[in-house]
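The complex is shown incomplete by one protein chain, all other protein chains being positioned as in the whole.
Letters are used for the chains, namely A, B and C, taken in the order the chains are written, and counting of residues starts over at 1 for each.
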């Protein structure tokens, strides 16, 4: 079967398909097809052996599970093969440049994987007596210390599980601070260019969200923002560097104005990589900022997570930060403060955000990364990240429209639009063309403030040679899009799959496998 | 450039090439090209940081190396990417069925990788005081014990580094035994079907090699062998199960005859997987047999090694086995016997074969494998290996000629020939066709006793579904070869490379990279 | 520096292309006063891999690792044996260093895995559909309460006293800001919370939240609660903190739960000192458009080949912004992979064997430990975790045991500080990793501790 897909173009068979059809297995040499575990495994096979269970009298309260669960089992050889074959259908940083704007897809050092797996960290229980986890608490404390040092803030909340969770932490701290002041300020201001998590978070915490316009050069319109400030405004959420890749020059001015109006400044720190070691957000009047350890501090993205989003807090907000937290005691030991102990030290905490102490596995990795780079290395990280992005911006602005190319140097990422492509060709086609060239596409259609956005973030872990090849490839694809090369419309041609039908997927969602699906698959 | 390659056919551009040519990078989505480290790296870049060396007065005897060595360095990100991209150009067991006859490409359990890396084994020095390596010596002793138990022999030499090294060990033991008897027997008999290492080993040890013919049914011609026995014959090297996949029914009779004639029986145990836990070579009169731990006992092949080839020895040969060896002492401790200590316990040893004690990294893996399977599991291994091979033999003998299909059931592998393919089509074409189907080809043109041999060894770690798909694919390719499908002649079409020109490679060998080569590459 | 490929020559050449005199020119938009002149203060300069590794080894050695001692902690995090192949596979660069599968043509590996994961989770929890993971069980629980609010348009959640106290804390934190009201209570040693719950459900209730097995390890049928909730138009949210249990006991979905959330850490993930873990989130099909988080769905490509994509994104923040069902973006993908691999290895048979082994060992441990004078068992029913009542404050006992190198469970005093009626309670988890010797060592140490008395 074949249908019209999301991007509204009719699929047609490409040259390669003839050949593909030619293999009996559907495999193409090392590009291997792989069935679902439900089609491979069965309920008798298992890849784990157990000693027989001693006979005992059941204490299950008569709630034995009698019906078949429907979980297929695979032997170990089948399992290793299944996931190895699946993995080969993925693109990843380890394969090449992964220029997803705003995502900071940098190299993930293998040392970090090794230290995170040390039994002393990976095999300890969150509720062990504290005297038995002093080393683990030390890791949290050390990382917290350096995050505060690098940002010039007052304190840090370590437990948030990702950036969005960190945003919530910051917004809750603001709300708690307002409550403490007995003020009800229902509005949060968010720039149009903000990441979706910003308005979503504010709304989630019960605020109403109002947009702040951007200036033609891609920065927050300070005048408009100042005009909107008032007793109903709890604060602003500003991303710096922003999602157009520009540094918010006037952030300090904005902060002062917001503070003067009785509000707080939340800074989205997802793009901290561009300034780490060179600029301290604390010096710009920020009250709260989350740090994506899975971006700036190189913990792997893992195909969608897990991440970690510690939030640094200003003097004004620190008292309201969440529990639990770790502190170094006068005797040199480390102490975990939970509900009970927090009482004395941290009475105004807004409470707990997650069951335990945060993403330990990310803490070890991020700390190893920070100590490996050191003060000189981290500064170099920011410089090389910015240098690489500007190199791309200037090398390609002749080929693709760079809407803010004139707004000064970019920071960690370069923004382009699809203006100037041939009739009927869009950002999507450029993205799919890059796939055939052996690259993961850049972030597309974000930020929303420009048409057909292409947001390119190379990161500092790319060599000049890698950038030059990417620039050449993107230029070639862009030119094909300008010339209206039809082959580009049906790209990708060489990937494990051609363009997928997202409309079909959403129209009648198939979210779990059902025996019946077999037929569809076979169709 | 393009030339006529080894298999003597003229390359022509296939349909896919048009598309491939279409990418700027030469990549095809996830099938990525990768340059040489000499083209990527430079002499200033490094992926390893060191603390600065303390200033000292050099003690290098005035032999400082002044000239540039010419070793390119890569940063860690470039390194990880280089080898990850290269790895993706390989086929492997983890990707699918790897039916290389005689190579026993079975699943490599990950537990084995884990135990081999325990610091107590991976991070101990071979010359540490013995009291500091008791656990390591215990591993060697336990594995030795089970190998002797499984083979029904008298002793075992653990130090040989691979099968061929083990063969040498066995042959040296025979020669030492003959010397002890004061006899000079210059001849070793080897069947035509033997693996190349057999004659090579015998010759290496100074024997002259004479072939024993095979019977029409693919087994050693006992009559011919008996006829050749005499005072000049040191012994025979027989592979059992043999390289045609058949069990040498008369091995016991042969052994008795050889012994009666004053010779010794060396058994090539590379195919032990077919009988492990079901047959003990010791019961067949064997005097020496090497065991490829990297075959029967699942240590990974690693793209060509390392392996390990312990040699089990009979009462007659055990006294001559090599040093060092490990023994369990009455007090329960383990002792390593080297040159000095061997004196008392093992005076007739023929000496040392390698600097240290053998392939510890393989010992841990093989022992983990043996203990995981246990007595019941190992027997099942042999049964399933033989069952899988016979399933393939019987499913395909209608499609491909099975020269010894009538000689009874096969053991671990099924042998086919290229008789009956269309004019100009050979085993090579079938092999290359299988590559496009997503399989590694079977062993081709070995053994030499049949025309265009295709030797298929599935091993026991393949599921029935995997076998059925492979059978279907091989049938489809074989039929194309019978019908003379020209596309098959230019296969593979989808692999990272088309057929490679082996004549060119051998005619003017380029074995190391030279700056000059750049141009060639660029051509 | 080993992670930075640019050479100084490269940097110079690039600056020239850009048309900048120096790197500082690229930071001109940073206000003068905010520019750090030199390397950040305090932080040492870059360090070799060897030096960093040694620093971590030293810190790691200060912790008592579960594998090295008799270990009986649970309370929301369980130690199970994870097959070596799981960690090997999740370290494949193509899984480890990939991003969220926004470009499906080159992310089928992650997408198919998520589709398999969603199916495994839905079946395990007894629901129609499941999402692609949440941060952990506690945030999944909160999201479920929020979702029930959206579905029922009500804001009162009835929370069982058997729900993990940290989960309750998380819910309270959120409620404080969303204005939802939570009807909560502390657990009682001698009876479960069912009657209070049945009594509290009314027409204002958006949902009832019940942990199964509960925090003390007790197992109760949820059917009655489901019925009552449905009568009043409320949803039943079941929380499972030990998914292995569902290899032995009925799934909440089978008993009428509308939303089932859980902590998936038990399978594939490990203890990790509390994170990263993986939140499981499943529900009835009819609620799918109110679900938080990512969903992977099946579709076809331009050639009609089966493939997978992220779908129903109109629920999510990157499309819906302030109207999204949740603000979650990065979730727990790699832990979901580990969970899914471990579950594929187990399969129906392995999971059932594993569950049976856990239960049997727990029963044996409960019998042995209650032979100690003064130690009694609180539970009528349990799976692999039960509560003991000690003659003394259990919190002190836990520290005394640790000093004896036994990690002997979680005291209720740690979970419910200040609750006098609970302070002698000790929560003991027993999984397949616990050997008979471990149980004996624990029993001996516990008896010794009780004899010595905890005052000392």
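Convention: contacts are C-beta pairs under 8 Å (C-beta built on N, C-alpha and C of every residue); 3 or more make two chains touch, one makes a residue touch a chain.
Since the structure is predicted, the reported quantities are computational estimates derived from the model, not experimental observations.
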{"item": "Candidates B:279, B:366 or B:415 - the one touching the absent chain", "value": "B:279"}
{"item": "Selected from B:28, B:228 or B:432 as touching the chain missing from the view", "value": "B:432"}
{"item": "Hidden-chain contact residue, picked from the options A:78, A:384 or A:401", "value": "A:78"}
{"item": "Contact with the hidden chain (one of B:374, B:424 or B:486)", "value": "B:374"}
{"item": "For chain A, residues in touch with the removed chain", "value": "29-30, 42, 44-51, 74-78, 80, 84, 109-111, 113-114"}
{"item": "Missing-chain contacts mapped onto chain C", "value": "2, 49-50, 53, 81, 83-84, 88, 91-93, 345, 432-433"}
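Following the convention adopted for this analysis, only the chains that are shown with their structure count from here on.
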{"item": "Cα-centroid distance, chain A relative to chain B, in whole angstrom", "value": "45"}
{"item": "Inter-chain centre distance, chain A versus chain C - centres from mean C-alpha coordinates, in Å", "value": "20"}
{"item": "Set of chain B residues in contact with two or more other chains", "value": "29-30, 49, 75-78, 80, 84, 109-110"}
{"item": "Touching two or more other chains - residue numbers and ranges from chain C", "value": "1-5, 46-47, 49, 83, 85, 88, 93, 105-106"}
